[in-house]
Each structure stands twice: as structure tokens, then as C-alpha cells.
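All protein chains but one are shown in place.
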Amino acid sequence: MNAVVRSSALEPTNPVAFERDLPVISNEPVNGEYRLMILSAPVELLEQCHAGQFFHLLCPQIGGETPYLRRPMSIYGFYPEKGELHFLYKVTGEGTRALSHLKTGDTLNVLGPLGRGFTIEDDWDHLVLVARGVGLATLAPLALEAKRLGRKLTAICSARSADVLMSVEYFEALGARVITVTDTDGTSSIENLEAVIEQLVALDGVDAFYTCGSNRILRLLQKIGERHDIPGEIALEQQMACGLGMCHCCVRPFRKDGGQVNLRVCREGPVFDMQEAMPW
Amino acid sequence: MNAVVRSSALEPTNPVAFERDLPVISNEPVNGEYRLMILSAPVELLEQCHAGQFFHLLCPQIGGETPYLRRPMSIYGFYPEKGELHFLYKVTGEGTRALSHLKTGDTLNVLGPLGRGFTIEDDWDHLVLVARGVGLATLAPLALEAKRLGRKLTAICSARSADVLMSVEYFEALGARVITVTDTDGTSSIENLEAVIEQLVALDGVDAFYTCGSNRILRLLQKIGERHDIPGEIALEQQMACGLGMCHCCVRPFRKDGGQVNLRVCREGPVFDMQEAMPW
Amino acid sequence: MVDLGVDVGSLKLKNPIMPASGTFSEELADVFDLDLIGAHVTKTITRGLRDGNPTPRVCEVSGSMLNSIGIPSKGVGYFIEKVVPFYQQYKTPLVVSISGNTADEFATLCSEVTVEGVDAIEVNISCPNIEEDGKAFAIRPSSTYDVMCKLRQATHLPLWAKLTPNTGETPEVARAAEEGGADALVVANTILAMAIDIRTRKPKLGNLMGGLSGPSLKPIALRMAYQCARATNIPVIGCGGISNAEDVLEFLIAGATAVQVGTATFIDPAIMPKIVTDLEALLASGGYSSVRDVIGSVIDEEQDPGVVFMEAAP
Partner (left out) sequence: MVDLGVDVGSLKLKNPIMPASGTFSEELADVFDLDLIGAHVTKTITRGLRDGNPTPRVCEVSGSMLNSIGIPSKGVGYFIEKVVPFYQQYKTPLVVSISGNTADEFATLCSEVTVEGVDAIEVNISCPNIEEDGKAFAIRPSSTYDVMCKLRQATHLPLWAKLTPNTGETPEVARAAEEGGADALVVANTILAMAIDIRTRKPKLGNLMGGLSGPSLKPIALRMAYQCARATNIPVIGCGGISNAEDVLEFLIAGATAVQVGTATFIDPAIMPKIVTDLEALLASGGYSSVRDVIGSVIDEEQDPGVVFMEAAP
């Protein structure tokens, strides 16, 4: 089963990316660093969404902030049944600061869903995701998808300290097993992470890895994946302008057919084959 | 008595122009076209103000408006006793639209008082002002000044129709005689205006004329002034950048010593000798 | 009903709105029906394969953006086999933007893309020319003239010369392009600019410098469009910072026959068809029955002609 559905670029009569002003239902801090924004969205938009895809947000010019380009943001949750689209974001600059000023009842212009999401093949039974920091935002909806498909999911959540570990409850509520590792108690070291994952592989068997964001985790999973011939996917980031594949701003290099190619994070990604990805 | 007090440019140790964020007390429509904004201002600023001077307003970037340069606005009223600074403005473009979005409790950054205000010489007893449209905003505080000095004032207020005649009550409350002329009942024609003014000159004697804004009224008053040797002053407008005399954006031509000179509306004006002013 | 049709030389457009090269591609069909706009303009292609510049390739500067993509290209073969057929699905004319490192390579590509399905060739002479120590052809009138003559001989298709703002000689370059055989001028490309991250002290673009586009560029591009319309007798296609129908009208009044919309599409991907609709309404409210009536209608006669081409003294 493939979580990705996109109309081919050769079907101009069937546009798939929506550009909409969506009302803000809520926009609250989750902890010191992250905020959760819940938008009210039409069901036909939500039904197009897949885990790993993103929206390109037109951050408002409020609170003295004047962001110009759109900002890419992963889908943190999408709920056609209750008409909600969720984003989990970290305030890092002008655009996300502007987002943080949005209040219930304001609207936010979104463009999406965009890009290629995560793949869950039919015979992948035990999925393991390794997430750190805001990477959780991108990986969280994978748990939703796994539950819908009746797969087993183990989420290894890495963070600086226990109090910034987010989404643990979220994963647990979806029936996932959660393993937390933190810098403060030293469990997030690459060595320990390797041991934890090798144990998972040995005891339960792992059919696919998913990760995003961290270079060190990517290298580790590439090594383990190669060692045991386990496929994997990684969600990557890059500065974007159009978000639609037109401008070629957002490329990253990938290993392909013995050579190196540039692929667009917004179009061929943001989710890529883990072995093809190149550590940076 | 001279209503103008300015530090000479040679006194760098005694700055006279204030740059302040002032709280908005109220900002309400006066009629379909004009709005009155009342700011709370410190007494030391209000004590520097004189009729005919202006402030350079940093219109906020709100409501989707993004004005950049400051906007000049005449002092409509200044009340050191109640700590209030008043502006009467017409919404014409981006900056004034932005002003109209200000709500009680917001602040507005003002720079001023700037420029040279109206003169009321000691022996000028009967003052006559002729105002049209938003020009009233500029001339209104002259009535205040006249009352403080115990002079007689006649205000001839011209407007398109009776319902946009503003400030009539204001002038009357200050003990001024008010003559209204409107386009709708045909009384605002230059011919009728000339008759009205000539009658004032003949019956009461007139010591000085004050006006602003209208080319046709300027020509008329220049003619009458010259005919009877009555001095006068006119407040003029021009696009501005700095408002302080630095950029030379705001010049207008004036007749001086047989020749023609460019003077800065923001510095040598906005109030000028009526005979030196050149119709445009 | 306002007639929005314009003629760019022999090419008839149903409306004057088209994309700027590099800010448009097949993928925009996901967002709107590509037959709503006046023309399709491709990203600049080169003969051979090119990777493009290092990342980051884009950054934001107050209310505008810088880019340094570097013309990644899949080469002329891919273009003819894949891209042309895609656009042949549409009734809208296809304009292919091309570029080359040397005048001869450029001309070869120009004849290679002279194929069925291509309606005009936009020649991006704003890109570095290795024969002129890395300066763009369109920086100097002489190099503009030379390359245009070679390109003119390479194709019978309408030839649009895309000029650069990185010159102090816009009217002279425009005339050189006309004399060299250009059928229209696209005015203008991005202006060379830079931004530095003060925390990392690194340039915000991988290539150090890049091109400024978006609203900041508009008054510069408008000035160039006006200069070019005055300096030549060929149609001018305005480009630079156009974000709405009012901006389009400003360029048309200045003398542009049509316009290209670039960066604005990144902010609102459906902006082009929206502008088509808004432009019609704007013209209707101004009492115009044809968009052609506003072209070049700027009221500048009161001005001393001497000032027009003079460098405005600050």
C-alpha cells in the first residue's frame, strides 16, 4: 500500500493543490518551544492529505513581522472526520513568529497538500520511526496511518530533556510503543540508539525505518538498514520558494544509479528513500 | 504677537521637535468623509504647538496597509490643560486608511510640532478666515488662538453641501462669527464669495486674511488683499519626506524681491505670506 | 467586455499576462487551467546538462527575494521530447527561454529549439557570457548586438531579448537588441544583489550573490520598460515585481504591450488568472474597451524631453 497519491503533472484538468484561507480553531503553546495550530479545513482537502506531505503557509504580516515568501510546514495531523488540519511548529524566525500571533477566528492562507509523503508497503508490518525535535511533527501522522492500516509501530523519540519530549502520549494513544531517549540522561547518544535499534531488529524484526531531520540519525539508520537489508525513508528540509516544483530552489543531492542527482524537496520529496539520501 | 516660536537651527542643544508614541484616546468619524483623532500628549509637547503647525505621523502598518513615509497632518486642536492633541483627517489613501484603523489604546508615533504657524500681529483685530474642505483642520486652531488673544474672528466656511460643513459649531463655540457657503445652494461661487468678503471689509474692516488649500480662494484673497492693502497668510501642502527641512522634497515657488524662490513647505511654511504665494 | 488581446509582433496573445521564465513549469497545472493565461514561458534551458548552483538558492529580503538557481538544465533533448509535447496540449502559445555560454553555442541552441510547438524564443542574454569575462551579453550594447545578430540568423521564430537591469545603458542596449534583430524586449531580469546572515556571517545564498526579484524590483523594471518603449519600435514585455492588476496597468501605461509575472506566483500560485480577471474589471471601470488603448498612454509630454534619458540627479 502506498501512502502517496498525486495527480501526474500531465493531468492539468485535475488540480490537486488547494489554496485556501482556513479559519484558526486554536493556536496554543505545547511546551516552551513548540506550538500546535489547529485549522478548520474542508473534508475534500483533508482527504487529499497523506502523512509526510506538507503545506506551504502564507504567514500573516502581523505583530510587526513582515514575512514575504510562504513557509513549508509538515502536516502534523489531518482529521477528515472532524474537519481539522494540525500543524506543530517551533518559533524560529519572522514567519513562525507571525504564525504565533494568530488567534482563534483569524484565517491562515494555506497551499497544499504538497509533495510526496511516506510509503507503507503492504508487507511492512513493523514500522520504526526515530524522531528528534520538531521532526516529530512530520513523523506523527505516520502513527495515525499505521493504526488505520493495522501495523505495529515503534516510535523512538529523542530530545534534549524529558520535558521537551512531545507526542509521547499521542503515539501511545494510537497504540504505538514509545521509547524515549534524552540528552540529559545520556540515552540519546548514537551508541545507545544503535543498541536500542539493534535490539528491536533482533527481537521483533523491523520492516521499515522512518526518520527526519538529524544527520547523525540518518547515518545510523543507513548503516543499520544496509546491515540488515531493511528499507527506510527520510523526510528532508530545504529552503523553498514556490513549494510546487517550479523554481528549483529546494534541491538536495541524492545517490541514484551510481551517480548523484539533485531532487526537489518540495516535489520528489520531502520524503525520500533513506539509502539514496546523502548526509550533509 | 507672533504665534511662531522656533529654536533657530543654530541651537543644537535645544531640540524642539518631539518624536513620541502617543496613546489614542479616540478616533471617530465626524461625518462621511472626515475623522477626528484625539491623542493623549504630554504638556511640554502641547506647549510647543501653534496654530498652523503640523505633525509628521508614522502611520501604522495595519489592516493590510503598508505606508512607508510619514504623513503630514495639521494640528486641529491642542489642549495643554487636558493633555490632548487633535487631528481632523480625510481618508484618501494608504496612510490615512491605516490611521482610520487605530483604536482607543493603540499608539501613534508623531513627530512635531513642525513648521511655521500662523502670525497674528498685535494690531490685527479682525481676522477673517476662508476655509474649504479639510482646510478647516488647519484653520480651526486659529480660532482658538484668536479667542485666547481676544480678537474678533469671522470664519467663512465653504463646502460642497451643508451636511459636510464641519466645525461650524466649533467656531461658534469659540465666539467666532460663521458664514457658510455651499455648492448646493450656489453660495460658494467666487463671485458670491467676493461680495461677502467685500461687505465684511466695508462694514467691519478686516486686518488679516487666512486661508488654505483652494487655488481659486487664494487668487480671490490676493486680489481683495491687494485692493485694500490687507495682509494675509496661506497654509500650503506639498508631498513631504523628512518634514524637517533636510530633503528639499516639499518646495513650492514664491514671489520674493521681484524674483521667484523655492521655499520648503515643511520649514519656511506650511504657512506663507499670501501675496508671495503663487497660484498653481 | 473588455478586449484583452494584444499583439507581440506577429504573435497574438489572448491576454497580456504570462509567466516569467524560471517561475513557471508544468507543475502549475496542479493549481489552475494553464489555458487561462496569454502565453507559456519555460525556465531557461541550455544545450547540455547543468546542475545549477549550490544551496541555499533562495532567501528573503525585505518584502522581496534573492535567488541563485544557476540554470539547472536537462538539456535540449529532454526539452524537445518531454516539455514541448506537454505544452502542446494547450492552445496557448509556448515561448522557450534559452541561454548559452558563448554566442555560437547560444545560436546553435536557438536553431535546435526552432521546432513545431514552439511559438517564440526568449533569449536570456542577461546570463554570464564567458567571452566577455563573465559579464552578461546585455550589459553592453556591442555584445548585445553581436549575439542578437547570430541568434537572428539561427531562427525564423519571433525572437524576444530579455534584458538585464545590471547596466547603466538600458536605452542603448535596447536599441542594439532591436538592430540585432529582436522582435520584442523582455524587461527585465533580476538585479544582482546579496544578503548576509549576521549570526553565521555567511552569505544567505550558496552562490554568494543572486538576483533580486519581487516588489523591490518593480520601480527599476518599470523605468527600464519606459526607457525601452521610448528607445525602440518593437514591443516591450514588462517584468519585475508585478503582483496585481494595478501593477500590470502601470507597466502597460509606461509602454509595455504585455507583462510577465514571476515571484508573485510563489506567494499566490493562482495569481496570473486572478490578474487576468482583475485587469479586465479595472479596464472596464476606467471605461476602456480594449487593453490596447492604455498601452503607452503615459502623460509625459509636459516634461522637458531632455530629462527623459538623462540620469536622474539625486
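For clarity, chains are labelled A, B and C in written order, and residue numbers in each chain start from 1.
Criterion: contacts are C-beta pairs under 8 Å (C-beta built on N, C-alpha and C of every residue); 3 or more make two chains touch, one makes a residue touch a chain.
Quantities reported herein were computed from a predicted structural model and do not represent experimental measurements.
Trainee: Over the full complex, note down every shown chain the hidden chain is touching.
Mentor: B, C
Trainee: Just name the one of C:Val8, C:Val31, C:Val113 or C:Cys127 that touches the chain not displayed here.
Mentor: Of these options, the touching residue for the absent chain is C:Cys127.
Trainee: So which of C:Thr55, C:Thr155 or C:Thr190 would be touching the chain we can't see?
Mentor: With C:Thr55, C:Thr155 or C:Thr190 as choices, the missing chain is touched by C:Thr190.
Trainee: Looking at C:Thr42, C:Asn207 or C:Thr232, which makes contact with the chain not pictured?
Mentor: The one listed residue touching the chain not shown is C:Asn207.
Trainee: Touching the missing chain, which residues of chain C?
Mentor: 22, 44, 53-54, 61-64, 66-71, 99, 124, 126-128, 134-136, 139-140, 164, 166-169, 189-196, 198, 200-203, 206-212, 215-220, 222-223, 226, 241, 246, 249-250, 253-254, 297-300, 303, 307-314
Trainee: For chain B, which residues lie in contact with the unshown chain of the complex?
Mentor: Considering the whole complex, chain B reaches the absent chain at 7, 9-13, 15-17, 19, 58, 66-70, 111, 238-252, 262, 267.
The rule is short, and it goes like this: only the chains that are shown with their structure count from here on.
Trainee: Which chain pair shows the largest tally of C-beta contacts?
Mentor: Looking at every pair of chains, the most contacts join A-C.
Trainee: For chain A and chain B, let me know how many angstrom lie between their CA-based centres, rounded off.
Mentor: Chain centroid spacing, chain A to chain B, equals 60 Å.
Trainee: Can you list every residue of chain A that touches 2 or more other chains, as numbers and ranges?
Mentor: Correct list: 66.
Trainee: Touching two or more other chains, which residues of chain C qualify?
Mentor: Residues of chain C touching two or more partner chains: there are none.
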